[in-house]
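To start, the structure itself, in structure tokens.
Only one protein chain is missing; all other protein chains are in place.
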Amino acid sequence: MKPTPFDYKVATAWCPGCGNFSILPAVKTALSDLGLKPHQVLICSGIGQAAKLPHYMRCNTFNGLHGRSIPPATGAKLVNPELAVIAESGDGDIYGEGGNHLIHAIRRNIDITVIVHNNQVYGLTKGQASPTSEIGFATKVQTEGVKTAMMTPLTMALSLGAGFLARSFSGDIPHMSLMIREAIKHRGISIIDVLMPCVIFNKLNTFQWYKSRVYKLEENGWDPTDKLAAYEKSMEWGDKIPLGILYRKERPAYEDLVSVLQGKPLIDRDYSPQKVQELFGEFI
Amino acid sequence: MKPTPFDYKVATAWCPGCGNFSILPAVKTALSDLGLKPHQVLICSGIGQAAKLPHYMRCNTFNGLHGRSIPPATGAKLVNPELAVIAESGDGDIYGEGGNHLIHAIRRNIDITVIVHNNQVYGLTKGQASPTSEIGFATKVQTEGVKTAMMTPLTMALSLGAGFLARSFSGDIPHMSLMIREAIKHRGISIIDVLMPCVIFNKLNTFQWYKSRVYKLEENGWDPTDKLAAYEKSMEWGDKIPLGILYRKERPAYEDLVSVLQGKPLIDRDYSPQKVQELFGEFI
Amino acid sequence: MDFSIKIGGQAGQGMQTIGAILSKIFSRGGYHIFSNQDYQSRIRGGHNFYQIRIAAAPVSAPDDQIDLLLALDDLSITEHEFELRNGGGIIYDGSKSKSAKEGSGRFNIPLEKLALTEGGKKVFVNSVASGAALGLLNYDISPLETLLYESFSKKKPEMLESNIKAARAGYRFAQDNYSQQFAHKFKPGPAVPRMVINGNEAIALGALAAGCNFFAAYPMTPSTSILVYLAGKQAQFNIMVEQAEDEIAALNMILGASYAGARAMTATSGGGFSLMVEALSLAGITETPAVIVLAQRPGPATGLPTRTEQGELLFVLHAGHGEFARAIFTPGSSEEAFYLTQKAFNLADKYQIPVLILTDQYLADIYRNIEPFDLSSLAIDRHLATEEDLKDVREYKRHQLTPSGISPRLIPGRTEHVVVTDSDEHTEDGHLTEDLDVRVKMVDKRSRKYQGLAGAVIPPVLDGPAETDLLLIGWGSTYGVIKEVTQKLNAEGKRVSQLHFPQLWPFPSERVVEIFKSATRKVIIENNSTGQLAWLLRAETGLTVDEKILKYDGRPFTVNYIRGALKL
Partner (left out) sequence: MDFSIKIGGQAGQGMQTIGAILSKIFSRGGYHIFSNQDYQSRIRGGHNFYQIRIAAAPVSAPDDQIDLLLALDDLSITEHEFELRNGGGIIYDGSKSKSAKEGSGRFNIPLEKLALTEGGKKVFVNSVASGAALGLLNYDISPLETLLYESFSKKKPEMLESNIKAARAGYRFAQDNYSQQFAHKFKPGPAVPRMVINGNEAIALGALAAGCNFFAAYPMTPSTSILVYLAGKQAQFNIMVEQAEDEIAALNMILGASYAGARAMTATSGGGFSLMVEALSLAGITETPAVIVLAQRPGPATGLPTRTEQGELLFVLHAGHGEFARAIFTPGSSEEAFYLTQKAFNLADKYQIPVLILTDQYLADIYRNIEPFDLSSLAIDRHLATEEDLKDVREYKRHQLTPSGISPRLIPGRTEHVVVTDSDEHTEDGHLTEDLDVRVKMVDKRSRKYQGLAGAVIPPVLDGPAETDLLLIGWGSTYGVIKEVTQKLNAEGKRVSQLHFPQLWPFPSERVVEIFKSATRKVIIENNSTGQLAWLLRAETGLTVDEKILKYDGRPFTVNYIRGALKL
């Protein structure tokens, strides 16, 4: 990997062989290829193995609560819009505990990028099923195997009107990096579901399992503007799993629509207690 | 309305003209037409004007927290499966505050019926936008009109694999009643989005507004088994709004899959503290 | 002069409109006013009332009795008739009233008919009724006309004329038919520019005066009016108001915004606050400033959504897992609500902590007309890292260990430094750590903030002699009513003092111990069922009180209630 300004030398807490190791350079090169500097980027993460990512690079970091990476990203972006804001966490975090924030963030369409490290399992808490675990996947809690329908998150996101949806795979750093770049460039919320092996707790969806199934949409003349096609495609899972930009549509970002957000960043405007005087008349 | 065993004479706290008034008899007749008795039915509701419904009829009632009608319904149904269990609340409650429960309840597919009184507004808290409010809908909080995408809840539910999805309208009691009957008969989770006017806070989506737009799918030879068609149809909104069973597909309910749920209701089995002796060996 | 009007009716009948109109009119006429509301958790129907007290001297509590009942429905008569003082009267609409009997002190005014004939629509009943009340009192009608002009000339000019006609009709009818029969009369004095403002509006203004630029909330009575008020000021005050999908999002959003440089606030009630508790703890460990308004209502759970209670002091004090510093403000009046909210932001920024403002439905909704806030000495103190702080810094450390416990704070993106923080225990540079020595240092660092916070605590307000026979102790919204009780008892020659707490955490122990020394009988008055301040007082000082006067029926205290309980 060529060096980037985002490099930060520190030991990680990931397991040898974990997919997270290749997501990290993909994020760093994407940011650096976009010409961003560490202080111009904010990563908000939740809790889980994935959520540790920003600790292993140089950038502004708000590592908050499990399931809650998106709300702080929302707040930060609205007031300090010059930051490139990424919400990054695991599948349990973003699709499970934090599901409500995801669905409403899609509706809100603020210019943030959501990167989900989807290992189809709860890694940090030692291997329980996540919303994306496959039916039949057995764990110490799901002793008879998972019985609930596997979530296909991009299908759900599409149904809520998301304007940028992509899938990538931790086995392909250039592809992840490209997806992240495109996602950040997209105005409005963008969501990237990154398939990655958890070598410890997911013995079903292994590196090889993914490797042998994934294929690239862009290599197959995919038209990412066709919503209905994207809907069908988003559910493709099994022998073949599509990677790439599933759907892309420009729609106005929240920031473009809300009057008070026009002009200087909110945090740079002038505030004076004395201005409140203007309101006294209402009460007299 | 013909009398039902679910009738309960009490003054309501609804406003004159409110759509809730006609949902109530629809629920009661549906239950009574199914031959159910009040003690065999449990309605779990949240908080809001809609959520007051079970107080105005005779049935088991767990009127819980705002946004949380589905989890108690889930718990109750799993242990006491002979009850017909309904989760009933407003759009703010079920699609807003409680969104995460809805999406995971769909994945879980327990045999409960979710009835959403969708007035596209927060009624009880005096008229803020809800997730189903239309773009441009102005309120005292959304002073410039709503800027976030309107949720089409059935699209989302479909994308999560729901097996019974219907829409009805408070202006048509027999239709609502039919939908509720079919929903209760459906094994697994069923969701009914009931459009209803809020005469006080929603001056856009009025009775007339709905009345002039709704049409019945069943009268148009609709095939509720075609998922892709259902997907497209679920997004139809504006000049024409479809009512009826949008999608219906049998899929195994959670209760049919989980071993411990086979046989007698959990609450009727024998429990003895002394049985724990069987486990001592593990520890010795 | 001390005159009370009660406007009663069903939700949706416009009691609030009439109440607001009359309050402003009498305020402009130089009177002191105090008004409180009682409403149910429904949008139409039921029974609500709005009570206005009009007095020559400042007043700070509702009267137990009334002089004029403006009954918009029958129930209002049966419910409140008995509250009338001798010489009081009832305005009602005989055409709508089945039970009301004519007779002395009964003023049958065809409110609806006049609304229809003069304005053409039922909505004009509000203006008819306001006019009628003024007519009965022989008050000048022009202040009402002015007010209607101000309200409608710009926003709904087509409604102006009908309103004025309706108001005049009501005025004339009352004057012509009944003004002789009603003993009370008063006239406007010289205009005084006092603000008729309630607790929530004062909080909203306080936030604006603090430069709050991000507010996220989820609607919940009785906090919603803060959300609504601020939403209306977005462009004018450069504040983004976001309705969050739930309360969890609301607090997490404002933490993100605050981290990113905003001055951020949220407001909610008990149920919503419960959902914020995890993020409160996040504010604690990430040292992110946040201002959180909790407008209490009776619990548990949904409880009584539109009533009042002070049941969450101890909850707020210990809310959040783990141990971390916070401050709790408990304003007792619109003035305190304003100044304390403004201060809360400075305190939150200085100590990088959550500051909680505990109010309740009663304070949220009571109106008093007060002197306009003095803005001259207010400042926005961000306490951000200075160039000096960063002079020799190569790698910025968001959580640098310092003697005060306060680390230099940078806004991400505004320097070349990166700002790193974490919900896990972390090193000085904000990265997660499992080094247990660092853990201890960080806990100690965060608790050291209490040294500064304790020094900055707003002392309890002692009103009355230090040597006292009876000390009446309260916090938050009971301030006004205890004040009136104290004044009355003193006027009767008793030696009584009031001790009011505008801040309860850090607890001002030293000062309390001192005050307790010279007081004989000590009574705590709280709108809850357990006596939470009494408990806190004992935990912090070992002191106990002689009695607790508690009320938990969802209604506020009244002067007579407290006097009765004091058995003096």
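Read from first to last, the chains carry the letters A, B and C; within each, the first residue is number 1.
Keep in mind that, in the parts below, contacts are C-beta pairs under 8 Å (C-beta built on N, C-alpha and C of every residue); 3 or more make two chains touch, one makes a residue touch a chain.
Nothing here was measured: the structure is a model prediction, and the numbers come from that model.
Here is the thing to keep in mind: the chain we left out touches A, B, C in the whole complex. Touching the chain that is not shown, out of C:Glu312, C:Glu336 or C:Glu428: C:Glu312 (per the contact rule at the top). Although one chain is not drawn, the whole complex shows that of B:Thr4, B:Ser32, B:Gln49 or B:Thr74 it is B:Thr74 that touches it. Checked against the full complex, the one of B:Leu83, B:Val141, B:Met156 or B:Leu217 touching the unshown chain is B:Leu83.
Only one residue from A:His66, A:Lys233 or A:Arg248 touches the chain missing from this view: A:His66. Although one chain is not shown, part of subunit A still touches it, namely residues 13-16, 47, 49, 64-67, 96-97, 99, 122-126, 128-129, 131, 140-143, 200-201.
Touching residues on subunit C toward the chain that is not drawn are 40-41, 46, 248, 269-271, 273-275, 277-278, 280-282, 284-286, 296, 298-305, 307, 309, 311-312, 314-315, 317-324, 422-425, 434, 436-437, 439-440, 443-444, 447, 528-530, 535-536, 538-539, 542, 544, 552-555. If you put the missing chain back, the residues of subunit B touching it would be 10, 37-40, 42, 44, 47, 52, 54-55, 58-65, 68, 70-80, 82-83, 100-101, 103-104, 258-261, 266-267, 269-280, 283-284.
Basically, only the chains that are shown with their structure count from here on.
Taking each chain's centre as the mean of its C-alpha atoms, subunit A lies 31 Å from subunit B.
Per-chain CA centroids place subunit A at a distance of 41 Å from subunit C. The residues of subunit A that reach two or more other chains are 100, 103-104, 258-259, listed in rising order.
Among the residues of subunit C, those touching two or more other chains are numbered 234, 245-246.
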